[in-house]
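Shown here: the complex without one of its protein chains, the others still in place.
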Amino acid sequence: MEDIVQTVVAKYNYWIYITLMMMGLYAMIAKNNLIKKIVGMNIFQTAIILFYVSIGVKKGATIPIIKALHGHHEAINPAEYMNPLPHVLMLTAIVVGVATLGVALAFAIRVYNRYNTLEEDEILSQIRTKTEEI
Amino acid sequence: MKAIGFVIVLLTGGFLIYAAADFPGWGDPNSPASLHVSPYYLENTVEQTHVPNAVTSVVADYRGYDTMFETTVIFTAGVVCFFLLRTLLRKEPEDRLYRHVLTGVTIRVKEGKLPPSEEFERIDTTWTPHDLIIKTICRLLVPFVQIFALYVICFGHYSPGGGFQGGVILGASIIVYAISTDLRSELQRIREKTDALLSAFGVFLYAGTGALCLLLGFNFLDYHALAPILFVNRVMARSHGIFIVEVGVGIAVMGTMIWIYSVLASRGHYDEGL
Amino acid sequence: MSTQYPALLVTIPLLSGFVISAAGWLNRRLCFYIAVIALAGSAFSCFGVLLQVLQEGHVTYHLGGWDPPWGIEYYVDYLNGLVLVVVSTVALVNLIATKRSVEEEFQEKIGPFYTLYAFMVTGLLGIVVTGDAFNLYVLLEITALSGYGLLGMGKNDRATLSTLNYLYMGTIGACFYLLGIGYLYIVTGSLNMRDIAQILPSLYGSKAVLAAFIICLVGVWAKMAFFPFHGWLPNAYTHASSAASSLIAPLVTKVMIYVMIRLMLTIFTPAFTFSVAQLSKPVVWLAVAAIVMGGIFALAQRDLKKMLTYIIVAEVGYMVGGAWLGNRAGMTGAILHILNDALMTLCVFLVAGNIVYKVKGCAFDDLKGLMRKMPFTMGAFVVGALSIIGVPPTCGFFSKWYLISGAIQAGQYAFVVALLFSSLVNVVLFFRVIEIGYYEPAGSHHGHEHHPEPMDEAPLTMLVPLFIVAAGLILVGLYTGDIVNRIIELAIPNGIV
Partner (left out) sequence: MFWQLDLVILTLVVFAGLGSLMVKDLLGAGILFGAYSFLMCLMWTVMGAVDVAFTEASVGAGVSTVFFVAAVFRTSRRTKD
């Protein structure tokens, strides 16, 4: 029993990122409201960011800013500092998430201007009635 | 639709959990990710780029090409929002709404006639909030936010921060002004054209530095080429190159955030905003 | 200067994007000409890179002057040299051909349109030329965002909702690709494609590598609208403006197939793809389903553009199935089909663009009597139709020939049957359209039957590029021999028998 708890807790980050991702995926597929789908999309993206950043974590390491070296030729021990590469990748992913959010909200406003509702089923019924008239 | 979603979610979730079993434990120092590529950045960042913040040196120098495209992503989002929602040729409504600034009385004036006196300000929808407390506090807040944003951009080398964060805070300071008063008065301070040109110039500054290094015979975005221009040795040239690029990113992100906000808040008509 | 070609071909369209956006505000007429100069420059450097690759085998370029696993590296070999040339020439020809229809549809927003056009081409060229897995994700996002912008501003109002659905599916696809790269990064520690390929062989047994492969594939399939994920493509491409759909339809799906082949051949070497991961059979069955479903749905359509989008879904099935057959002939057919299908789709969508420009609609009842009214456009349509069906002089036949012979060698007879069935369906589809164009008289509701319609053809600037593409279809068909021997044979690693 002890080692099961140990393995679960040892990789707790990875279970949480999977639950967040599945929440986002479910919201994008099953939610009826367009804005709720956008929220689901953003949760989906932040879950992947959680996965990446938890790769770079090292136990007992500090933030990846090299402390001012008094003696210049002292070797820097990489184990003291966190892994900076996932942080760089995730700077990009966060900004891409905001860019996609802005564009998706612009689309949602444009859909609302045209169909006067944000519910997917109401929009589809409006489209169906319009195609029957033609 | 809910059932399909549930089944898909369970399948992918199970598959991901099955695959996560093989990961190295969370946070152990000798996982492959922290042994193969990243120690090089930590060991050489101060020596090669004179920038103690390893994340900023990797963002703007070792993998600066990624960040250039990533700033382009932000600029593309601004162009797409403008392209989708902006309605340029807008027909003037026949009667206009005016509000008396001091008392808050709103009147409707027929087309062509002028409001009775100067204190009437033009508004588009009757419910626009007009709150004295928020207006004055935001007016006090904006300069300090902007100073902090400039600090964040410039001190990206030594403390957490950099182009993106500083640019967003700069943009946020102007958005605060646009929310507290209204979009129309903010547009008097920053025209839509200057805003778009600002964000285009910011990313052009970033890509232009790269192209400049190309013209000087080095590879694209290789800041060693800037050494003869900036009259510094190669390591300082890299540090200054990073700084120029961060300023470019800050300008681009600021312009784009204001641009997207003003398009979204006014549904493309650039009228009253929130 | 010639050693800088790999960097030039991406940065010229990128810098031109910003200049065009500024020109859009200052002086709108300049936008088109800046775009043409930029794309011509990048096409020139693409040809330059291909020539260098033909001489030296492969070209590497270190961005920022850093060595590969630490900095970003461009790696151009035979495979992406060929795709680079295809992407840049298709983009250039389409830019010139759709000038008039863009000016007519987006009067005051020409600046943003050409900016998004330049960024779309930058993203596509960057995806094809990069050798770094994460850089490919960022360029994937640029292509996706500019694609949403271009497709979202469609003529009728249904474009918005269909592009929003494309946005959701595109984001899921890009995020799955990012997750797959994360799974690779956590077990190998590197992001450079060739560096990962060297570390992976010792890890073939681990579940995380197999999961990374499947997640990356699912992400790329969602982006290329492969069978289970194809729901967004027909609506998104049909309701878009003609200029946008004739840029995106020929290129985005083909570049995603290139990414899949790059994943299969370079990152996960063929040894892993075809032996360790037992995916060949199910994927070929999915490809069969894609081809059959694409054909059947195309038969049910009453609109030319919607019919063409379902044919694209079927063509994606060709290429994915061909790549997954596991033998040299199938892979040659898939890579050749990237080239052929890009040209064929461009030709047919330019024809649809001309028809929409002249007749303001491309439903089947708008096409009545077009053979007499627009003979040159319909002539090019016939050439494109013959190529999609697979008639010998045109290039479509040769790639289908390689696919069928590869399928027979691999013993996947369902795929052979699907290919033949799809060719017959294409015959029915295209000759039905040609028949509507030829025989049915121009709609009697005109009243004055005695003198036939005057021939009002699309303007010359739209016809000349169309003829170049139609001629290109036949030329590529004739020169298939040495395209395959000098480029594609060397593109496939000898891991595949």
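Letters A, B and C name the chains as they come in the text, with residue numbers starting at 1 for each one.
Assume a contact is a pair of C-beta atoms (placed from the backbone, for glycine too) under 8 Å apart; a residue touches a chain by one contact, two chains touch by 3 or more.
If you're wondering where the values come from, they're calculated on a predicted model, not measured in any experiment.
Enquirer: What are the shown chains that the omitted chain is in contact with?
Expert: Touched by the chain not displayed, across the whole complex: A, B.
Enquirer: Per the definition of touch given earlier, which of A:66, A:82 or A:123 contacts the omitted chain?
Expert: Looking across A:66, A:82 or A:123, the contact with the absent chain belongs to A:82.
Enquirer: In the full complex, which of B:42, B:73, B:187 or B:265 touches the chain missing from this view?
Expert: With B:42, B:73, B:187 or B:265 as choices, the missing chain is touched by B:265.
Enquirer: Give the residue, chosen from B:169, B:226 or B:252, that touches the chain omitted from the document.
Expert: B:169
Enquirer: In the whole complex, what residues of subunit B lie against the chain that is missing from view?
Expert: 53, 55-56, 59, 152, 160-162, 164-165, 168-169, 171-172, 175, 179, 257, 260-261, 264-265, 267, 274
Enquirer: If you put the missing chain back, which residues of subunit A would it touch?
Expert: 9, 12-13, 16, 19-20, 23-24, 27, 31-33, 35-36, 39-40, 42-43, 46, 49-50, 53-54, 56-57, 61-65, 82, 86-87, 90-91, 94-95, 97-98, 101-102, 105, 108-109, 112, 117-119
Keep this in mind: only the chains that are shown with their structure count from here on.
Enquirer: So, what's the distance in Å between the C-alpha centres of subunit C and subunit A?
Expert: 29
Enquirer: So, what's the distance in Å between the C-alpha centres of subunit B and subunit A?
Expert: Those two chain centres are 19 Å apart.
Enquirer: Show the residues in subunit C shared as contacts by 2 or more other chains, in ascending order.
Expert: Subunit C, residues with two or more chain partners: 134, 138, 141, 145, 148-149, 152, 160, 185-186, 191.
Enquirer: Return the residues of subunit A touching two or more other chains; collapse runs of consecutive numbers into ranges.
Expert: Each of 21, 25, 55, 85-86, 89, 92, 96, 99-100, 103, 107, 110 in subunit A touches at least two other chains.
Enquirer: Contact residues on subunit A for subunit B in the complex?
Expert: 10-15, 18-19, 21-22, 25-26, 29-30, 32, 54-61, 63-69, 75-76, 78-79, 81, 83-89, 91-92, 95-96, 98-100, 102-103, 105-107, 109-110, 113
Enquirer: Using the touch definition from the top, list the residues of subunit C that touch subunit A in their complex.
Expert: 134, 138, 141, 145, 148-149, 152, 157-158, 160-161, 163-164, 167-168, 171-172, 175, 178-179, 182, 185-186, 191
Enquirer: Which of the residues in subunit B end up touching subunit A in this complex?
Expert: Spelled out, the residues of subunit B in touch with subunit A are 1-2, 4-6, 8-9, 12-13, 16-17, 20, 23, 25-29, 31, 33-34, 37-39, 41-43, 45-46, 52-55, 58-59, 63, 66-67, 70, 73-74, 76-78, 80-81, 84-85, 158-160, 164, 253, 260, 263-264, 267.
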